[in-house]
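Here we show just some of the chains, and they stay where they sit in the whole.
Going in written order, the chains are labelled A, B and C, and every chain counts its residues from 1.
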Amino acid sequence: MSISQMNTFGTLFRLTTFGESHGAAIGGVIDGCPAGITLDLDFIQAELDRRRPGQSRLTTARKEGDKVELLSGCLESPSGSGELKTTGQPIGFIVRNENQHSSDYDDLRDVFRPSHADYTYYMKYGIRDHRGGGRSSARETISRVVGGAIAKLCLRQLGIDVKAWTQQVGNIACCRDWTQLDLSLIESNAVRCPDPVIAQQMEDLILQVKGEGDTIGGIIAGVITGCPVGLGEPAFGKLHAQLGAAMLSINAVKGFEYGDGFAMAEMRGSEANDLFVPASQGKATTKSNHSGGIQGGISNGQPIPFRVAFKPVATLLRPQETADIHGNAVTINPRGRHDPCVLPRAVPIVEAMAAMTILDAYLLNQQQTLPPPSL
Amino acid sequence: MSISQMNTFGTLFRLTTFGESHGAAIGGVIDGCPAGITLDLDFIQAELDRRRPGQSRLTTARKEGDKVELLSGCLESPSGSGELKTTGQPIGFIVRNENQHSSDYDDLRDVFRPSHADYTYYMKYGIRDHRGGGRSSARETISRVVGGAIAKLCLRQLGIDVKAWTQQVGNIACCRDWTQLDLSLIESNAVRCPDPVIAQQMEDLILQVKGEGDTIGGIIAGVITGCPVGLGEPAFGKLHAQLGAAMLSINAVKGFEYGDGFAMAEMRGSEANDLFVPASQGKATTKSNHSGGIQGGISNGQPIPFRVAFKPVATLLRPQETADIHGNAVTINPRGRHDPCVLPRAVPIVEAMAAMTILDAYLLNQQQTLPPPSL
Amino acid sequence: MSISQMNTFGTLFRLTTFGESHGAAIGGVIDGCPAGITLDLDFIQAELDRRRPGQSRLTTARKEGDKVELLSGCLESPSGSGELKTTGQPIGFIVRNENQHSSDYDDLRDVFRPSHADYTYYMKYGIRDHRGGGRSSARETISRVVGGAIAKLCLRQLGIDVKAWTQQVGNIACCRDWTQLDLSLIESNAVRCPDPVIAQQMEDLILQVKGEGDTIGGIIAGVITGCPVGLGEPAFGKLHAQLGAAMLSINAVKGFEYGDGFAMAEMRGSEANDLFVPASQGKATTKSNHSGGIQGGISNGQPIPFRVAFKPVATLLRPQETADIHGNAVTINPRGRHDPCVLPRAVPIVEAMAAMTILDAYLLNQQQTLPPPSL
């Protein structure tokens, strides 16, 4: 299933978000979070810190504390443990915007920046918030990271884990087979690549590109492990369709694949098929995992690897030709603060969207059957 | 927006489908079709014929007329023209299954075929229709083609066109730049590739693979033209997220990209940006179209090209090792009728899903603004 | 929750319907029915027969067999019992229209019948099916009865029961306190009132009204028993809001109340409060049930009684003044076949809508909590 609409994501575990880059606050509402989950505030903030600007020299210099305030939906445990527990009610939260420098954007008020959302927002709504990209700013993803962090806390209880990493920057890539990587190293470097040698090359490339006033694209890979059999729906709500929509809704994403993905276009059935092997208690495993842990739209218990392609950031520190709302050709000069490469900070966002997708599918799967007649 | 759920696709133009490969009928309900559209029955049937088995030696030998019967939601035009007009009410339809050969599948009742949905359905539901794949059969897409045909009739009235073609089979590919292709040639060959030379090579490869009892994957490309500015939503309902989810919901799809897609991972911003050029009446066009006609999740008026990766068909005419529901290792022998390559028949399905996605986004966009106060 | 849209009802157990009074068929798709439910076809048909026209002299003379054909979503039990089992896949079904007499309606093509949907459909859609009310005909409720019958088969397995009856016709009413009635007598008379003496008076009134070419309204009462604690949502998806929307979506319904309903407007808190009494295993019961089994929008385990007001049928066997689409005042003369009182045939429709509402809420409630960490 997928009942994402407008600014709401998810069917039963639902995140609704609001907020612009230069408005008062970014925030949202998490609805449908199961009751009784322990809310680890330090973990939630740590996830936000992974997304925060200014965390390394690879990212924008905009300084934001990005401190989250939870406004509802939780309660100190009646057990007296001092833990914060979810109550099953909607969790409202806000993150105040602080370091905005709105006046930096004054002369962009009437200009359509190339490959930004300025033109399409203006034409669709007749009005747009020109300050720092308004709603189309990547600051919108703060709310996704909060929702994802809480989803991860639920998944942890279920033994499901979601990890993502920078797999490629420009033409520098680490191994595509995640089983050959040591995922414990992801956070060991600023670029979030689990191969330290490749990570260094990626950093060098990003700094070189930054020095040229340019930007660079890349690919984030991820894997979901511990997922039980049965998540996803047969027709339009196939698990990978949900996962793909989640990833494609992240700013700057241009493609999604799972399992062997586009490479399967060149494969034969005899190479691509995953042969079943009997396992305990009527279950089966597979000899290989070309399918990527999903068959017929439903998880088969194997890991779910996927890849997400990001275009280069559209804001350059170079002059660019473009048009304005009056129909004039104009040249825009470099301004604002930006990332030369969005990948390192996008890793937690990819994880957040994957975590919410899987939790939602898990909750939906709980109602596929009824208790037997004797109950 | 995207309120697809379970067996329903779309938010305002909604297709709900039902039916198994060997059940009584495949069918569905199209809800939210605008009133007053002329229903060209010949066109709808012709679209089904493009998807029909047995149309060439490249496809399965299963013979099905696949004749659609419309059951509601239309009326002879009050004008007396004899045309059939939509009334704004739900359009129910069925296509009877005829050439089923269910007994072919008797010895697969307890077996999990490799890379099929047998195992996941059985584990999720505790029961599965083993005959010809049941609900996971590609016959489910008949309903999508009917929905897509009616969506195309609406889009035609709006000047929007959707075209898809076989762009790659195995390692044989035609040009990726659709502007270099003559799309009027798509239907000139059985494989539905607009480059006749490449098409012949693809056919040769498919027949060779078929002779070996094997199957082969490929890529279908498509393009949406004539799309106005403004379709799609900023956050979770980005137009390409909707389009991607639509494509990923088709059987055997493993990846989706739009615009320059995965290739943008290697590009720099200075290469990838689409510079705006003033056009008439306050509008703007772009010098290039790396973005693929969508910026910030909203259509910008340029064509929307995309690519969809298909894995090879999982049914082989070779013995394969697998497991059964009793926990035994078993060998399955070739049976059933199948396509050696799903691409040629999947072209109308890709078009159908794209057409429904765009029409839905068009209808949603009609309510973004209110009439001015004077009205 | 309530994600009913257009012609789809329900969130997880979902009924999508199509069909007009004089089209080829009435039908629908039931999506989200749990797998493994035994489909008792005789029961489903018997429910339709309770709604069927021509079942007594109180109802329209239109003769329809109203035989339902299930097209998908079920399978003979793998156990060999011969029972039909649901597979968790969508259940498509149709009921062919037979006894249509469309030409009876020729001279109503351009006329807006008073208190019918002719005017509003015409203004909304620009086209309307004038034959027998088209989509606004009560024949649309055939699909609801099929969906409700299958929901009842699920609820039976859960020990939940739904009953409705004719409580009032015109100014003839039986006792409002359902605990004072013998509900086993509902089907003992044509009007479906469990009080045989009152039932006879109701029949007499209906026949008298019919003899005068007039029609009469009434009230259907119902009660849901065996409902567990916990169904419904706190805010917008309150269980009674869902139930009310379900009832108000039935043709001719003008009001809904539950528990003591409108009578509570005149009560004091000290009269209206239901005091809790400790029961076994940490549960509680209530001394009274003014609340009607729902508190804070969530079922409390007590029976859920409700009442639904129906207006008199708008088709009269008398001349009536009205307007046509050309802006003329016209007089319509009696035509068509109709019920003098809709109540007796509406009883199974009320039950069907209640059954689907409760099953949907039951399924939704299954995902409110996660399994404990040890799992």
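A few notes on this one:
The definition used in the following text is that a residue touches a chain if its C-beta (ideal position, glycine included) is under 8 Å from a C-beta of that chain, and two chains touch if they have at least 3 such contacts.
Quick caveat, the model's predicted, so the values are computed rather than measured.
The copy number for the entire complex in this file, given 3 shown chains of one sequence, is 4.
Going forward, only the chains that are shown with their structure count from here on.
Per-pair tallies of C-beta contacts place A-B first.
A rotation of 180° superposes the C-alpha trace of chain A on that of chain C, rounded to the nearest 5.
When each chain is reduced to the mean of its CA atoms, the one lying nearest the mean of all protein CA atoms is B. If each chain is reduced to the centroid of its CA atoms, chain A and chain B end up 26 Å from each other.
Note: centroid distance chain A to chain C, computed from Cα atoms, is 44 Å.
Mean C-alpha positions place chain B and chain C at a centre distance of 37 Å. Contact of a single residue of chain A with at least two other chains is seen at positions 3, 234, 368-369. Remark: chain A residues 3, 12, 34-37, 88-89, 154, 157-158, 234, 363-364, 366-373, 375 touch chain C in the complex. Of all residues in chain A, only 1-9, 11, 17, 112, 114-117, 119-121, 123-126, 135-136, 140, 168, 170-171, 209, 214-219, 229-230, 232-238, 240-242, 244-246, 248-249, 251, 254-262, 264-284, 286, 290-292, 294-300, 309-316, 318, 320-329, 365, 368-369 touch chain B in the complex they form. Residue ranges on chain C touching chain B, taken from their complex, read 3, 5-8, 14, 16-20, 23-29, 31-32, 35-36, 69-73, 75, 78, 85, 87-92, 94, 109, 124-129, 134-135.
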